[in-house]
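Submitted below is the structure of interest, expressed as structure tokens.
Here the complex is missing one protein chain, while the rest keep their positions.
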Amino acid sequence: MPAAAPTPVTSTPAPPGADRRLLPTWLKSALVAGLIVFVVVYPSLDFTTGYRLRFATFLAMWIGLASSWNLLGGYTGYVDFGHVVFFGLGAYGVGMLMVKSDFPFWLALPAGGVAAAAFALVIGVPTLRLRGPYFSIAMLGMLVAVREIVRSLSSITGGGSGLSLPIVGAPTYESFFYLMAAVAGLVVAVSAWVRRSQFGLQLAAIREDEIAASMKGINVAGVKIRVFALSAFLTGLLGGVNAYWVGYIVPQQVFLEAYTVQMIMMGLVGGLGTLGGPVLGAIVLYWLQQTLWANFLDWHQLSLGLLLIALIYLMPQGLLGAFGRRGVYSVRRLVETWVTSRSGDDR
Amino acid sequence: MELTQVIINGLLLGGLYALMVLGFSIIWGVLGIVNLAHGEFVMVGALMAWVLFNPDRTDVNVVLGSGEMAVYDIVWVAVGVAVAYVMYQYGLRWTRLGRVGRGVVGALVGTAASALPYLALSAADWPKIHPIFAAPIVAVVAFALGDVFERGLLNRVIEKEHLVPLLTTFGVAIVFANVAQLIFGGDPRQVILGGRANVQVGEIVIPTVRLMVFVVALVTAGLLALWLARTRTGRTIRAASQHKMAARVVGIDIDRTYAITFATAVALTAAAGALISPIQPITPAIGPELTLKAFAITALGGLGSIHGAFVGGILLGVSEAIVGRYVGAGWAVALAFVVLVMVLFTRPRGLFGKLAPA
Partner (left out) sequence: MSLLEVTRVTKRFGGLVALDEVSLAVGEGEIVGLLGPNGSGKTTMFDCITGVLPLDGGTVLLEGQRLTGRRPWQAARLGVSRTFQVLRVFKGITVLDNMLVARRWNGVGMLRSLSRPRRVDIDRAWELLRFMRIDRLGNDLASTLSLGQQRLLELAMALMPEPSVVLLDEATSGVNPSLIEEIKDRIRELNAQGVTFFLIEHNMGVAMDLCERMYVLHHGQLLAEGTPAEIQADDTVIEAYFGA
């Protein structure tokens, strides 16, 4: 069969530093363990008021959302402007199964995620064939279309007035916090795993140069649809938890474009395509929003838009300088590119 | 026959869509940017026209500090500022005046342009301004807005990876939608015209307003086509769209061209919005739906193509009318998306292919 490879010299191990990481492994494990402990005790702390618990739950949700979007947008380079559609589908999946079919929540939740993934499989086939901005906008269109359809099917979905989930027997706020944190943790864990895996390599190759990737033997279409479904599933799970937690679902709120922007911005601010980027971005952005604009609810979305514009104005180059499957952590690169773009010489 | 009526409705709607989409298509074709704030510009135009038509409405006053200001007045101030800006940027280029000079003259002209009509309206006890007359006023403001936005922000990101310009326009869309929400609230607004509502042709009923808009759409498209084909600026725009590098080499000021193109396109879009205001209720949240439709129509008709905008607009209009009548309203919006995906999937160049101005 194949022509012989160059006869191997004695197989030497990879040179030191080949798997260069930012932090040593023991430190990372310690941090993760510490974080888990923190999450477990958080609700019981005196510090934790009802407000703070809700804050933490939402924060966990956004970390999860930003990370799940990042799988598709950051790792694979497919910028999905309508990704929140999966959030909404997960929400409605859970809602409808619990309300119409009396499913218990623990069964409805994964089913909701699967529903979102199934939808992704169906629409992924045509839309993933679209390049760049076409894909982005097609997904935005998908979001708008699904929202309108859900709103129209009022007999099934409750239409514009929405769906109310059973409150009786619902878990406590503490339990919801744990659940949300667990799902967010799952998303981040999956992202971490994918990143190191060969699947992650395939995604990176697709992001860099789809045609070259296929020339290297990668079944690009197959890989794309898988990551699409995976991302949709995770986003759907988050939507399902959110639905039960909030207690009701309204199309205008779960299928909200601004949420997608928020997911994207979190990834951008923290560093697209990295593991910690979306997490960091979610923390920073969510905290900013809650503390700076908590008093101006009406201004919430407006400030998001303004922030986005400000970000772009200040560092048009910097926002995208942070790619890299493994590599220098994005914040530094972000600052570097910001500095160079200020000196006026970017092209 | 009912089907004929539905089709006629669809046709008229299609003409309106075409007008609405011209700007979107041009921006995409020339600057290579998909304007995700498109729907919001339509909305702004429509709401401005509504304001001009309803000078007496005080439920939309804006609170500034401890005082209040009528949105109506703000609109006229905006007109003044816009005219001043346009004069400064474009109007006085041939004079020898320096920047300051142009600024001063511009300011004077702008003040006059806004104060004189304002006083005249005041003297006439605030008549309602018909959307047809509001449209050019709205267009001027939108032109200035678009020009500033393009030069100030968009131009910096035009040649970056596609994500950035998309996000930029998306950000603007969010800002516009929310500012409008803050001022106007969520209630739908529509311009209620008096006069004869319908024209009857045999058994077909044609709403006058829609007919009027259809005619305006045709006329505007024709003028636009002429402008692109015959005037120097128009030709420059076509050149720039076809080959940026070559255009630069030949000495065309690309930045200026982009700015004018974007500003004109946005002006057209806002004017279309003004014309939509009597036909359809407008809420601040209507943007994304309109942007989606614009995208679908442009995909159908091809980038930068004026015929394409019409054919695409009419096709979508008729399909929507049929689906809306026989299936359901919500599905009509979904239809736009389905069309979109089908077209992008099978004929990525649209039905008419790349840039082909009339």
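Going in written order, the chains are labelled A and B, and every chain counts its residues from 1.
Keep this in mind: a residue touches a chain if its C-beta (ideal position, glycine included) is under 8 Å from a C-beta of that chain, and two chains touch if they have at least 3 such contacts.
Keep in mind that this is a model prediction, so the values were computed, not measured.
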item: Partners of the unshown chain among those that are drawn; value: A
item: Which of A:205, A:254, A:285 or A:302 contacts the chain that the document leaves out; value: A:205
item: On chain A, residues whose C-beta touches the chain left out of the figure; value: 1-9, 11-15, 17-18, 20, 193-194, 196-199, 201-202, 204-205, 207-209, 211-220, 222-223, 226, 323-327
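Rule of thumb we're sticking to: only the chains that are shown with their structure count from here on.
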item: Whole-Å gap separating chain A and chain B, where each centre is the average of the chain's CA atoms; value: 34
item: Residues of chain B touching chain A in the complex; value: 34, 36, 153, 156-157, 160-164, 166-168, 170-175, 177-179, 181-182, 285, 288-289, 291-292, 295-296, 328-331, 333-334, 336-338, 340-341, 344-345, 348
item: Complex interface listing, chain A residues touching chain B; value: 79, 81, 123, 126-127, 129-130, 132-134, 136-138, 140-142, 144-146, 148-149, 151-153, 252, 257-258, 261, 264, 268, 298-299, 301-302, 304-306, 308-309, 312-313, 316-317, 319-320
